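For reference, the structure I am asking about is given below.
Of the protein chains in this complex, all but one are displayed in their positions.
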Amino acid sequence: MPGDSSPLGSAAPASGTVLEVRDLSVEYLLERGTVLAVDQVSFDLSAGEFLGIVGESGCGKSTLLFAIAQLLVPPAEVTGGSVIFKGRNMVGLTDRELSAVRWRDLSVVMQSAMNALNPVKSIGAQYFDAMRAHGVASKGEIAERSSEVLKMVGIDPVHLKSYPHQLSGGMRQRAMIAMALLFTPDLVIMDEPTSALDVVAQRSLMVQIKELQEQLGFAIIFVTHDMSLVSHFSDRLMVMYGGLVAEFGATRQVFDNPLHPYSIGLLEAFPSIRGPRVPLTGIPGSPPNLANIPPGCRFAPRCPKVMARCEVEPPELYQMDGTLVRCFLHDGGGRADD
Amino acid sequence: MRFVFRRLGFFLLTLWVALTLNFVLPRLMPGNPALSIIGKFRGGISPQAVKVLEEQFGIATHQNLLVQYFDYLRNVATFKFGASLTTQPGVSVGRIVLDAIPWTLGLVGVTTILAFILGTGIGILAGWWRGGRLDSIMPPIFVIMTVIPYFWIGLVLILIFGVKLHVLPYFFSYNFSLTPGLNAAFIGNVAEHAILPAFTLLITTIGVWILTMRNTMITTLAEDYVRMARAKGLPSHRIMLDYAARNAILPNLTGFAMSLGFVVGGAILIEEVFNYQGVGYLLLQAVNNTDYPLMQALFLLITVAVLFAILLSDIATAILDPRTRGAG
Partner (left out) sequence: MATTQTPPGAGDAGAGAAPGAGPFPQAGPAAAGLPLAGGGSVAGARSMRRMARAITANRKATVGTALLVLFIFIAAFPGLIAPYDPQAEIFPRSKGPSAAHWLGTTSFGQDMFSQVIWGARPVLLIAFGVGLLATIVAMLIGVAAAYLGGAADGTLNVITDVLLVIPLFPLLIIIGSYLHGAGTAVMIAVIAATGWSYTARQLRAQALSLRNRDFLNAAKVRGERPLYIICVEIIPTMTSLLVAAFLTNALYAVLFSSSLQFIGLGDPSVTSWGTMLYWAENNEAFQTGLPLWIIVPGLCIVLLGAAFALLNYAFDEIGNPALRPARSIRRGRAQRAR
């Protein structure tokens, strides 16, 4: 079991490790071959920690999320590794075995509440379903708790009778978040919950999420493509590329001093509102074809600092001042092995 | 509410089109069909029937087309469909039709509802339990079932159960030696006569419901809210029914309306094959006898029935799908 000195562990106060992901791999078994969407990702998550996972579309971050929550659908499948949640490996468990843990201890928030909420049932009815599935029998109790969580996110409980299409986009997202908090779980997994909102709503929602976290103490894994948004709120930041962890460390460090050329590119692609005007730089090229993984570093074709070595040898995760980075430029600190 | 008005408007429009078709079609045909009847039955038609025929087909051409048209519409609005020419000469069309309706309602109405319920149920399960041998062989079987001509399967069943095995009756809706009445013997006999036709209609129409429900179910199961339901740890049957099926059935309800056309066609053919004196059988009799007033009235009746069924499915959709209420 990794202790405090392990590079995978967090430097933040660890009142217990809530989640241990070890060498998790996910593949899409398609007729024309398999696509390796997540390649041996490992990390630990402490109680109450806010972990942000960022990357481009197709880098595997959402797949990773669903793999952790055991919500993959064929043809996607976990093909290796383990997900140990509160001491129990979730990989390979059946839905029935998982239902004890689901929602009570681990809940999910999806990108679009319009799609994630059942369009033909009222909000209240969907809360009711969740609570009844976990043994809360009394209608009074259910109604009370439902009102409570809605108030927590700033929605008038009268909307328990509303249908999803009757709420505004922001309200829907918050209703979905409230639903995730019905049992005050230990871990809430969020898949780009703010992407569908406008910038102002995004920020206010993020603030609210952070407040709720501090209030209720749950851990969060927050996946997004918007690095600058999440970096104001997360404790640690993981940058993914091509199914691999590219960089992983304390948010402040990764944000202020990114090591991997991809992280640098990501940050430079988000202009700052303040400061001097600089020309926009993107990252040329496109993500690798994961059906046909090239040898060497997956970022090599697009890397401004590519070396000859990068194209033939795949880099491992190396340690650098407490940050993990998968780049030969920083292999001086030695491998971060487990 | 606006939704309801729009639908009613649409129904009225459709009705009007059907009426206009009834009016326009015979006048478009080469040679006036009514003239040929009148010629054929010289003297055999009552004067009132001739008058109605003349009005309906515009034989009295000293009136211009538009006047004829409005006369026709007026007649229909006051339920003056005329008298049957040849099927039951002189008897009012309305009376003949009313006699036939209960038989069709009983046979076709009940069987269709049954087929829809059973078919949808099987489709839900088929979509839910994907994979495995059942999923591979079932769809092709049902696909083939949907292409079997209604009349042919009826004939084959008659061959097996009626002619060869002598187990079930297949002629008319009841044994003519019995007098109709609300007694057990008569009702039992009616039920016995209904078995083969009902079974035929059932197996030919159920395939469509099963397949379409299965397909929409599969598409619905890929939706995020189903994944969310799993994430919440809800029990399987609840996810299948409350989250998947309740959403999957919606496009099928509207599809029900469109499939009614085929149900009507099937009903006509099956009544013909089994000589079951319902509305369909009557229509074909009218065709064989060139009894145009009866034919036209039946066409209108069938159209109204279809519109009514569509209205019912619209109401069902409104009940099941909160998005169609209020917002419209």
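Per-chain numbering from 1; labels A and B assigned in written order.
Here is the rule we use: a contact is a pair of C-beta atoms (placed from the backbone, for glycine too) under 8 Å apart; a residue touches a chain by one contact, two chains touch by 3 or more.
Just so we're clear, the structure is a prediction, and the values are computed from it rather than from any experiment.
Of A:46, A:63, A:234 or A:323, it is A:63 that touches the chain left out of the display.
Per the touch definition above, the residue from A:48, A:124, A:170 or A:288 contacting the chain not shown is A:288. When the omitted chain is restored, the residue from B:89, B:106, B:121 or B:265 that touches it is B:265.
When the whole complex is considered, the residue among B:4, B:159 or B:241 that touches the unshown chain is B:159.
Counting the whole complex, the residues of subunit B in touch with the unshown chain are 10, 13-14, 17-18, 21, 25-26, 29, 33, 130-133, 135-136, 139-140, 143-144, 146-152, 155-156, 158-159, 163, 204, 208, 211-212, 215-216, 218-219, 222, 250-252, 254-255, 257-262, 264-266, 268-269, 272-273, 283-284, 287-288, 290, 295-296, 298-299, 302-303, 306-307, 310, 314, 317.
Just so we're on the same page, only the chains that are shown with their structure count from here on.
Centres computed as Cα averages put subunit A at a distance of 54 Å from subunit B. The touching residues of subunit B, counted against subunit A in their complex, run 222-225, 227-236, 238, 242-243, 246-247, 250, 320-323, 327. The touching residues of subunit A, counted against subunit B in their complex, run 66, 69, 71, 73, 95, 98-104, 107-108, 110, 112, 115-122, 129-130, 133-134, 163, 165.
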